[in-house]
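Right, subunit A next:
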Amino acid sequence: MTKTSIYLCLGALAAGLAAAQTAQADPTPMEVRALLHKDFHAQGQATMSRVDQDDLQWLCTVSHNKPSHNRVKQMEAEQHATIVYPADGKYMGDWKKGQKIAESGKGMTWKDKPGAENGGSCYNCHQLSPKEASYGTVGPSLTAMGKKRGDGIEVQKYIYGKIYNSKASNLCSEMPRFGTSHTLTEEQIKDLTAYLLDPASPVNQ
Partner candidate 1 sequence: MPGPMKIRATAEAGYTEIRVLMSHPMETGLRKGPDGKPIPAHFIENVTVKVNGKTVVEGQISQAISRNPVFSFRVKGGNKGDKVEISWLDNKGEHNQTEAAVA
Partner candidate 2 sequence: MRQVACRALLAGAALSIAASLAYADDTKQEIQKYQRMTAESSPVELWELEGADLWKQKRGPNSVSLERCDLGMGPGVLKGAYAHLPRYFKDTGRVQDLESRLVTCMTTLQGFSEQEATKRVFGNADKPSDMEYLAAYVAGRSRGVKMQVSTKDPKEKAAYEMGKALFFYRAGPWDFSCASCHGHEGKRIRMQELPVLSSPKGARGTYTTWPGYRVSVSQLKTMQWRLNDCFRQQRFPEPKYASDATIALTMYMAVNANGATYRGPGTKR
């Protein structure tokens, strides 16, 4: 190498380093994770592994929930593969039990008993029964779901899957993956499906 080209190389390196230093403004997810590992501790059932992101969480974080198209379909398919449908082919349970699950916001926090039955927190984010005034608006209204969509087997399977893992059809949805995360059991998701679709359920009155 000539003297000139060495100086050019060094200059480019210095410029690159300078640019890297001024561009330090945005912490990366890895840096956030490191801070969380430094400043958080396990409590109850909430272990430190909860702050480690999976691929989906990472992608949705860095893209501010608007990931580029070429990754979405593939990752949604991966999410769909996590859905375990009932072996007996039945998707609807008891809507009366489903109502209680929808109303309950308990479970999965460090104050909750590990292994205890968890709620679905549905009313936190959704409107369900038209008679219940205390409902959230983070998610769309689910009132009259059964009336609108009917309770055919295809609709039942769709709703079951949506509760199990909503990110299979909307990758960066704010809705938790209730089945995949082992928050709700198969029986509970069946009861919720019934709460939404059963013509006798308050949701459809």
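Remarks
As a working rule, contacts are C-beta pairs under 8 Å (C-beta built on N, C-alpha and C of every residue); 3 or more make two chains touch, one makes a residue touch a chain; residues count from 1.
Candidates were picked such that all candidates are chains of the complex that A comes from, given by their letters.
None of the values given here were measured: they were computed from a predicted structure.
As listed, 1 or 2 are all part of this complex, and the one touching subunit A is 2. Looking at the complex, you find that subunit A touches candidate 2 at residues 24-29, 31-33, 35-36, 38-43, 46-48, 50-53, 56-57, 60-61, 64, 108-111, 123-125, 131, 133-138, 167, 174, 176-177, 181-183.
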